[in-house]
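A protein chain is absent from this complex, but the other protein chains hold their places.
== chain A ==
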Amino acid sequence: MDILEGLLHGLEVALSVQNLLFVLLGVTVGMMVGVLPGLGPAPTVALLIPLTFTLDGPTAIILLAGVYYGAMYGGTITSVLLRIPGEAASVVSTMDGHAMARQGQAGKALGLAAIGSFAGGLFATACLILFSPTLADFALGFGSPEYAVLALLGLFLVAYTSAGTTLKSLVAIGIGLLVASVGPDPITASPRWTLGVPDLLGGFEIVAIIMGVFGLSELLVNITESRRPTSVTRTIGRVLPTGRDIADSAGAVGRGSVIGTALGLIPGGGGVLASLVSYGVERRVSKQPEEFGSGVPQAVSGPETANNAASISTFIPLLTLGFPPNGVLAVIFGALLIQGVTPGPELIGDHPDIFWGVVVSMVIGNLVLLVMNIPLLPVFVKIAQIPPGTMATITVAILVIGAYSINGNPFDVAVMIGAGLVGYLLRKLGIPPAPLVLAFILGPIFETNFRRSLVVSDGNITVFASSPVAVALLVVLGVVIVTAVTGRLWRMRSARPGHAGEERARRLP
């Protein structure tokens, strides 16, 4: 199926009444969770998984993807108006975005962010369309050694790029790997760590783990430390930016699109990293860097473009390699498994409905968000003020019923609650929980392929350098490790205490 044929097929899927309804539902829910402080996209997508059990594959993923990029739009609103990041990736907009709001330019900030997000979303979707099929074809040639090295590289990148310190990410990764080792040995099928419990013979249910670690733990954190807006701006002002405003921000939007799309591809990347890097870049290229923080439009339009672009390009590694680069995509990985679809290089060819349908729905969804954003602002501001307790009650019910309905097994409810408590504890210790879930997925991919390679090669370790791709991946792995270690040393020497990162880690997926 070539690209044009694929797009036509995607249009057919995405324009069905059902899928149009669900993209609308997805982006609306996404906007709302983006607006609601505390409830980020990962827990929301985890909460919505049970709803997708009854849906077709394409519809399920269209809905969940819509929530993710919808949240990127919504998060800006709370950041700008209330100076609370509605979700993690909009955290930088609390600086210049809110400063603009206090100068009566809230509308301009939001308008620029929405237009930037739309442009970034389109750019990332175009990349998704152009590169995914080629990348998947390329990945089809990957054997066990390549996958083993790739998974290892993924684990290191997650450790290196996640919120919080590398050491803390490593702790989360270690826990994830341990939890993943419960169940049958991938080569011999002998049970490991099952303690004679039949429910553990197949290992922990991935969706229950995800719902607990993202959903329940987030909720517990919200209840125990609810935040109130400290600075509310009600004047929104003119929303549609002038031609001049747009021209001023064009560079920032262009750079944000590229930065966001690129950083979405990296394990551990996605919205937060993308918006932070974009903010840094804008500050560097600006002629007046000292004004950053006092309401510079580019400091809003760039990062907001980048986080939306990243939220879409994160689908590339999932749909071509079967690797979820961040927490939200880990949840979507689980949703695909429930649909009977194993994410990997075969996905585009075997399930064109899902790939092309979702891609086209992203264009539609971004358009809906752009249009919806502006007239509905007053409604979203109201939503941002819903007390966390009300949300919590509904959320707990959904989590328990959802965990039960994965397999109709009460054991999964216990797993979900256990995972939630562990996640809560980790957040309290400033350890980001997303690496735990990513390690839970990447660990078994690494172990299975590593051991498989060694069986095939009869124990010869050079099998991991037996193809050009494997060698290239090993080199990248080496570079990442060296950078991480030397970067660490450098940081220790300049010893600057930074609690901001830990605070972020606690709040963020």
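As a convention for this text, contacts are C-beta pairs under 8 Å (C-beta built on N, C-alpha and C of every residue); 3 or more make two chains touch, one makes a residue touch a chain; residues count from 1.
Quick note on the criterion: contacts and distances are computed from a predicted model.
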**Asked** Name the absent chain by its UniProt protein name; which of "Outer membrane protein beta-barrel domain-containing protein", "Acyl carrier protein", "Tripartite tricarboxylate transporter substrate binding protein" or "Cytochrome c553" is it?
**Response** "Tripartite tricarboxylate transporter substrate binding protein"
**Request:** Based on the whole complex, identify which of A:340, A:387 or A:468 touches the chain you can't see.
**Result:** A:340
**Complete:** Out of A:181, A:294 or A:405, only one touches the absent chain, namely A:405
**Request:** Using the touch definition up top, pick the residue from A:8, A:130, A:187 or A:479 that touches the left-out chain.
**Result:** A:187
**Asked** Mind pulling the chain A residues that touch the left-out chain?
**Response** 16, 18, 50-51, 53-56, 59, 140-144, 184-189, 191, 196, 198-199, 201-202, 205, 337-342, 346, 401, 404-405, 407-409, 448, 452, 455-456, 458
